[in-house]
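One chain of protein is taken out of this complex; the other chains stay put.
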Amino acid sequence: MSEHSIALAHQFDDLEQQKEAAILGMWVFLVTEVMFFGGMFTGYTIYRFKYHEAFMAGSDHLDLLLGATNTVVLALSSLTMAMAVRSAQLGKRRALMSYLSLTLLLGSAFLVIKGVEYSHKFHQHLVPGPHFAFEGHDPQHAQLFFSFYFAMTGFHALHMIVGIGLLAVILWMSYKGRFNAEYHNPVEVSGLYWHFVDIVWIFLFPLLYLVGHHR
Amino acid sequence: MTPDASPMLAGLAAALQAGVPIFPDQASSIARRVDLLYYFLTGVALFFSALIFSTVFYFAIKYRQRSPDERPLPIHGSLSLEILWSVVPLLLTMVMFFWGATLFYEIRTSPSDATTLYVVGKQWMWKIQHPEGQREINMLHVPVGHPVRLVMTSEDVIHSFFIPAFRIKMDVLPGRYTDLWFTATKPGTYHLFCAEYCGTKHSAMRGSVVVLEPADYQAWLTGAPAGETPEVAGARLFRQFNCHTCHEAGPTSRGPSLHEVYGKTVRLRTGETVAVDDAYLRESILLSNAKVVAGFEPVMPTYQGQISEEGVLHLLAYIKSLTREEGKGAQP
Amino acid sequence: MSTAPAAGKHELPRVHYLNIDYGIRSWLFTTDHKRIALLYLASISFFFVLGGLFATIIRLELLTPAGDLMESETYNKLFTMHGIAMIFFFLIPSVPAVLGNFLVPMMIGARDLAFPRINLLSWYIYTLGGLFTLFAMASGGVDTGWTFYTPYSSTYSNTHVMATALGVFILGFSSILTGFNFIITIHKMRAPGLTWFRLPLFIWAHYATSVIMILGTPVVAIAIALVGIERLFHVGIFDPALGGDPVLFQHLFWFYSHPAVYIMILPSMGVISEIVCCFSRKKIFGYPFVAFSSVAIALLGFLVWGHHMFVSSQSMYAGMVFSILSFLVAIPSAVKVFNWTATMYKGSVMYNAPMLYAMGFIGLFTMGGLTGLFLSTLATDVHLHDTYFVVAHFHYIMVGGAIMGYLGGIHFWWPKISGRLYPEGWARFSALVIFIGFNLTFFPQFVLGYLGMPRRYHAYPPEFQVLNVMSTAGASILAVGYAIPLVYLIWSLRYGLAAGPNPWGAKGLEWQTTSPPPTFNFPETPVVDEEAYEYYPMKEAEVV
Partner (left out) sequence: MNREHIIPPKVYLLVFAALVVGTLAMVAAARVELGPLNIVVAMTLAALQATLVALYFMRLRYSHRLNWIFAGASILWLLLLIGMVLTDVISRLSE
């Protein structure tokens, strides 16, 4: 059997069908992810509409610099991921591995920055719960802002961790030479997932960090 | 297979003789009209059910398989029939919608001359407060023919105030005022249920509504032990939590004056304007820094957990009384 | 092609998907969609029996007005677990995960689903979710109702809400993965010549169901996750004392849970379309209308959830918007019922058990659908909300509709699944018993509903007793009706006559391979060159 047909799963007729199924599969999965985050976005929108002042006060306590840097870091990791997919299409194994490692690095950088931000919140007693101390306007509803802040960025970080794990596996598979110009579906599919996680952050950043910074 | 409904009909007939109710009393002004709509819906339902059951039954018998190699004519379908049984149900449903929506609008807008009672739902009991001061647990005495409006809130979970004989129901939520109104038309005693599951004794959270002739109602009013009226209780609480120190100290006071304020709009520190209604007053008492009036500092302590739901209702009644001289009891 | 089931002339194929491999490993690590379907059949039957047990005990308690058979806590836990077991663990997976898994690849001429390993993962996730829920039930149960309304579920209930919420949260992903698999398979792996309008309507129904699964299930997953967060950290997402809004949970919950009732009924509608055509020996009446009505139900189903909240302090205007949209979603269902009935016109109707279930479905689903109109009419819903009228309505749709469709499908494809015929006499008898028992159980509840008996009541006023006794009597007949198929279907595995590839003379690719089919379904991928339900070629009969 020729080398490429090893990659063809038994239920598919040809590689073309298998690739289209994989890509469509990830897009359908991303629909479920959009709706999953959508539930939290709904709650956030409702409470921001009802308690606008408290959300402005809460957003002031977020570190805008770290947030913006994180956005650029994630955008950069999207770029390197796209380049990784491109090199997989061209069958350039070394370029693929280096871009994947870059993406992994940037992803971990994002999580490190996020960790720093969380520790700041922890020291400033801004973590919702018994010892939540907020001296700004309307602490009662500001706690609601922070619970949505932690819920949304927390689930986003969780998706980042899953993404990093996925990329590590893909890096290992490309190291073993499993991909070539004809067959590189896992790379492209994990690329779609990574870009989706970036898009979620593109919406999270303005919603959480830029609430009324114009004062 | 014949849809064999005979055991049900026999059972219903037996139930009728045994005096078992098959249909609820019509004891409120809207009950008759809701039942009219219900008869219409039942008629449509019975008609189409009978149509489908009999057609399926008829086709099953008339076109049963005579011989295994029978060859029925292939019929693709007919556009005109499809249009017919799309448009006809659409028209029927739109009739149902408009009839239901107009009646719903009436059910949800209380007349302005209704007397307001306060209802507080608490896990597994109803506490009812009359404007004249009477307080009742799981009992509600109302006069015949006079519209009554209930302003309701809950101290814990979501309940639902349901009087089947009046055909009205409204959920009672914590942290929010909901209201419903009715005009009792037939004296008697009717069931009061909690319709939204609220925990262990949900099925025990029942009561009864006693509808009295106006004369008997007056007799009951005078006879029943009348506690403080809500306004008097509110004034007492106003002193007790020394709200007057900030809200009645004249022009230099730290809190906005509460005279002539109910029902009007007021500008907040943030520039928004908000109507001063029950919800705003309740939020400003319990979560006081949420919407602070322009020109004042957010220094008011929160009374969450110190003042009970009844206390807040009494304070509201007191604040409304400060505006009564000018407006005629403005509605929230 | 034999028409009536010619008994005894056939024998089972030497090698098929059941005897190709033996042992626990061959079942627990299978990626064959047919074996996974049987794994699901076993798991959901367990939960159906469990849920049925809870229902029987509830009906026994309701024999007497006073709550004297058990404490109210126990009763609350029973109706909650009856709801959870039946809805999440039986109705949602039943037709899609058993019949869908088995038949979708075969009906479109594929060797297997697009992602077989993910299909097995879906069953493992279902089992994991089931274990969590069973653990919760075993260690004391949960008493929030299957709707988990806040703030009771997030603050006040001290029963095992977390474990059950985790179970249902995990279970959601099993349903997502099944829907995901079907969408890709139906789009990408149809046999050559099998265009969208030659597809069996079973496939259209499952495609529409899968779209609902992937669009709706994540929202209930996040809603239940937020309840979990609220219970752990008391941050006030749904607790009004801290500024939260309990009605927000209802919005998120019903955004999924109303489309979920279409997840439960659409696959059964697909089954009914197949059965009515086969046993009337006729093409479906108005194929495009029936096909597109499935898709219309799936899409419109997302716009109507507000009719569950007309009296929950939802604003009057939003109520009117949801009410008019709820009427629109009723139209496609009506179109389907009329088309099934029209299919039987001038047909050659056979009274096999599947057809009895199908005719029962058409009648009872019609009554269920029409009583739904009472609940989307604003003024009557004020009176009927949260009463036994609602209980009767959704049982007419779920039990009269979805379960009858499921049983009809099980009987219709049983020869294909097991290679053996079930006993026809017993099957028709049990269908009749189920029909009578069902009506006697749930029709009195409509009357109880209008009388104003609230749902989830452990004790009730004495004047409702007679109707409740009738309902319990009906429930016992229904229980017997369900027990009979359990017995003779298992019996048929051993003693049933060999069925042969096409005992009913039905159309569809799944009937063109052996019974039971080989692991890869078809020796070589079939080519389709005729329309769907082409029961008699048109050459000797002119087209009407």
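Remarks
All chains are identified by letter, namely A, B and C, in their written order; residue positions are counted from 1 within each chain.
Keep this in mind: a residue touches a chain if its C-beta (ideal position, glycine included) is under 8 Å from a C-beta of that chain, and two chains touch if they have at least 3 such contacts.
Just so we're clear, the structure is a prediction, and the values are computed from it rather than from any experiment.
In the whole complex the chain that is left out makes contact with A, C. Screening A:Leu76, A:Leu105 or A:Met173 against the full complex identifies A:Leu76 as the residue touching the chain left out. Among C:Asn76, C:Asn101 or C:Ser313, only C:Ser313 touches the chain that is left out of the view. Interface residues of chain C facing the missing partner chain: 187, 215, 219, 247-248, 251-252, 255, 302-303, 306, 313-318, 321.
In the full complex, chain A contacts the hidden chain through residues 20, 23-24, 27-28, 30-31, 34-35, 38-39, 41-42, 45-46, 49-50, 64, 68, 71-72, 75-76, 78-79, 81-83, 85-86, 89-90, 181, 188, 191-192, 195-196, 198-199, 202-203, 205-207, 210, 212-215.
To be clear about the criterion, only the chains that are shown with their structure count from here on.
Each chain gets a centre from the mean of its Cα atoms; the one farthest from the centre of chain A is B. In this structure, the chain pairs A-B and B-C differ in their number of contacting C-beta pairs, and the larger number is found at B-C. Overall, the chain located most centrally, as judged by its C-alpha mean against the mean of all protein C-alpha atoms, is C. Computed from the mean C-alpha positions, the centre of chain A lies at a distance of 35 Å from the centre of chain C.
Distance between chain centres (mean CA atoms), chain A to chain B: 45 Å.
Multi-chain contact residues of chain C (touching two or more other chains) are listed as 243. Multi-chain contact residues of chain B (touching two or more other chains) are listed as 287, 290, 304. Residue ranges of chain B in contact with chain C, taken from their complex: 1, 3-5, 7-8, 11-12, 15, 18, 20-24, 33-34, 37-38, 41, 44-45, 48-49, 52-53, 55-56, 59-60, 63-66, 68-78, 81-82, 85-86, 89-90, 93-94, 96-97, 99-101, 103-105, 107-108, 123, 156-158, 160, 162, 164-165, 167-171, 173-176, 178, 191, 193-204, 206, 287, 290, 304-305.
The part of chain C that touches chain A in the complex is made up of residues 105, 110-116, 176, 180, 183-184, 187-189, 214-219, 221-223, 226, 229, 233-237, 242-245, 248, 251-252, 520, 525.
Those residues of chain B that touch chain A in the complex are listed here as 270, 287, 289-291, 298, 302, 304.
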